[in-house]
Structures are given as structure tokens and as C-alpha cells.
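Missing here is one protein chain; the remaining ones are kept as they sit in the complex.
Take a look at chain A:
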Amino acid sequence: MADAVRSNLPPLALHVPEPKFRPGDTVDFADVEIPAAGAARRPDTAEEPRAYTDLVYTMVRVLDENNQAVGPWDPKLSPETLRRMLRHMATVRAFDERMFRAQRQGKTSFYMKSLGEEAVAVPQAYALDADDMCFPSYRQQGLLIARGCPLVDMMNQIYSNTGDKLQGKQLPIMYSEKRFGFFSISGNLTTQYPQAVGWAMASASKGDTRIAATWCGEGSTAEGDFHSALTFATVYRAPVIFNVVNNQWAISSFSGFAGAEATTFAARAVGYGIAGLRVDGNDALAVYAATQWAAERARTNQGPTLIEHFTYRAEGHSTSDDPSQYRSAGEPTAWPLGDPIRRLKDHLIAIGEWDEERQAAMDKEVADAVKAAQKEAEKNGILGHGLHQPLDTLFDGVFEEMPWHLREQRQQMIDEETESGRPWDRK
């Protein structure tokens, strides 16, 4: 309580951020600053990180309102590459749609979509080399799909079935795909950030040529691991790309709770002496170009780059979340940067390399492929249809060799199961 002696001072006030729109509110994103496509400069990658400071407060954008690729960041990809990219982004969306529905049908316990963020991961897989190591969060399924991971394998993991190579030990979507340079996903946020730095440092110390990339959401930048990763990366000039996917929402908390009211997430890079870029995350060409730029910096020993991907989480956080409880239903459609898939499609049409018929045919092909994969995966079982792995496999892999106490617990479990009439017998 205010002391009488100090009562002439104005009382302090605590600021608690509040998002602009809550359920029922009319959405107007007019005050979201969207710099014009082509306006941001594209500097040489060999400059000191501080030379790029202006880029953390603007936005790298390539696709303009006429669906043309403009400005210095246009990566000038071939129409063929753009069509493949479009197909991969459409596949991610179709896959998400199908698996979300599978969860609603009780075929799996959990799923997380990346609706509206397909332009973040997919183009990045194109900009990186296939053997560069990715340390993703749980919303970069686009990396796996673009790198050619069989959809059936991903679904097997989601179903925890007999085809799941993680043997049902992990929550759905916590993939681990070493063969596709995709690090084991952890439920603990941002732990992958320093790990990516360590991997990159190891690569550098061995004189390797591979680089690392890592992703987290804007909400997760608040974790201490984010700070330690950036510190390590700048100290050792680690060949790593930090991606902050700013989709405006961390479950029910808007980006203000991660500090977005005061500055940009790309600007976090400045204080660490790391190069930073802020890109239109719904612009596949801009994301590709920024990633390529950052990769070039890393590969030429110029050190780490942080990229903020400015986008919007169009769906709930997960199948366990109902966004209508905390934000206006109008937000996804009002989002000024639009739909990343539609924008790439419109660009291809605008340059005469695509049309609505081919799009419709592609959408159908993609949907059919996902459906076929699902049918295939479900042959290996779905969640709830009995145990898909021998029950004692739950003890495997805690250590390289099983110590006595785990062997004893395993035996006890088997004995109890047998004595009680084998209720957990594999169906």
C-alpha cells in the first residue's frame, strides 16, 4: 500500500496485454503494418550482422497484390519448382485435414494442424539441402512431407500402430525421422533450440559442410532455452538458422504475452549480434528466399540468422483446443496476409504456368493420395484397437542395455499379466 509520505507520487500501474479482438468482436486488422512487396532490400550475406538491423523491423515480401513476384528477394524459381512446392503445401493441408478428422473419429488421441502456415516449412525444405539437420517444433510437418517422408509412415506414428517405428511410445505427431534430417520432436518447448546450435557447432568443429535449422513459435521465444541458444550461436558463430514462427497465438495467449507489443521477434536478433530477417510467412517465395539467404550465411561461416515468419494460426492450437473461447471467429479470414496456398496458386496462374482446372485436378490427386495412405496405415491398426506392440516393449530403449531393475519390472509385468488372464494380450 502507498506510504503516506509518498502519496504525492502517481500510483504505478501494471500493464497486462490484451488482444484486440475477443469472441464476438468484429475484426479489423487495418493497423497491422504490412510493408509493400519488393520494398525490403536484399543485402549481400557477407556483411556484419549489424548491417541488417533495418530488416528486422520491416518485412521481406515477394508476392504483390497482383500476384507477381517483385523486388530483390524474388528467388526466381522455375515454374516447375513452384508447382512442386504448391503440391507439397496442398499435401500438408490435405494431410492435416484428414488426420484432424481421424482424431474426431476416435482413430487417434491427438493431432495438430498447420493450417495457414504451410508456406513456412515447405519452401524451407526446398531452400535447405536434404542433409541439413532440422530441429523442428510440432508444427513443421511440411518439412517431412516436402522431404519425401512417406505419408503412411507419418500416419502410422499418429495411430501408434504396428507400423509405428516409435513403437507407440510417443504422442501423435512427435515424429522422429533421422533419414529425412528431422530431429526427434519433444513436447518440451524450445529445448530443440540449443540442441540445433550444438549440432551446428559439432558440424563446424568437424569441418563438415552441413548446417542446422530450428523452429519454435513466437510464444516459445519466452523460454530460457531461446536465450541460451542465441547466446551460444553468436559466441561460436554456429551455422544455424533460427526460425520463429509468429502465428500470433500460443494456445490462448496472443503474441503480446511473448513481447510482441513492444517490438518484433526478428529484432531479438539485434541484441545478440545475429543477423535477423522478418518475412511474410504466407509468401512461399519470400520464405524460400530468406531461408536461402540465411543458409548461405551459415554455409560461408558468417554465422547464425534468425528469421521471424509473420503468419497466422488459422486453426485451433490442437484437437484439444477450441479457439472460439478466446478469439474472434473472424480473425483467420480477415488476416491481411491471406492464405499461403492460394497466394502461390494465384501467382502461378498470373504468370501463365497454372490454371484452375489443373489446380482442381491436383487437389483431387493430393486428396486421393492422402486417403490411400490413410487406408494403408489403418491396415496396421488405429488407436484403441488393442495393443499394437508387445506390452513388454515399453521397457526397450530406456538405456542401450537394459539394467536389472528394468528387467525385473518387465518380468513382473509379464507375470502379472499372465496370472490375471492376459487382459493385455496383443490383439
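Here, contacts are C-beta pairs under 8 Å (C-beta built on N, C-alpha and C of every residue); 3 or more make two chains touch, one makes a residue touch a chain; residues count from 1.
Simple rule for what comes next: contacts and distances are computed from a predicted model.
This figure omits one chain of the complex; the name its UniProt record holds, of "Light-independent protochlorophyllide reductase subunit B", "2,3-dehydroadipyl-CoA hydratase", "FAD-binding protein" or "3-methyl-2-oxobutanoate dehydrogenase (2-methylpropanoyl-transferring)", is "3-methyl-2-oxobutanoate dehydrogenase (2-methylpropanoyl-transferring)".
Of the candidate positions A:Phe21, A:Trp73 or A:Phe183, contact with the hidden chain is made by A:Phe183.
Contact with the chain not shown here comes from a single listed residue; of A:Lys20, A:Arg42, A:Lys169 or A:Arg358, that residue is A:Lys169. Across A:Arg6, A:Lys76 or A:His405, the single residue that touches the chain missing here is A:His405. Checked against the hidden chain, the listed residues A:Thr81, A:Ser109 or A:Thr191 yield one contact partner: A:Thr191. Contacts to the hidden chain, counted on chain A, fall at residues 133, 135, 165-167, 169-170, 174, 176-178, 183-184, 186-188, 191, 193-203, 205-206, 212, 224-225, 227-229, 231-232, 235, 397-400, 403-405.
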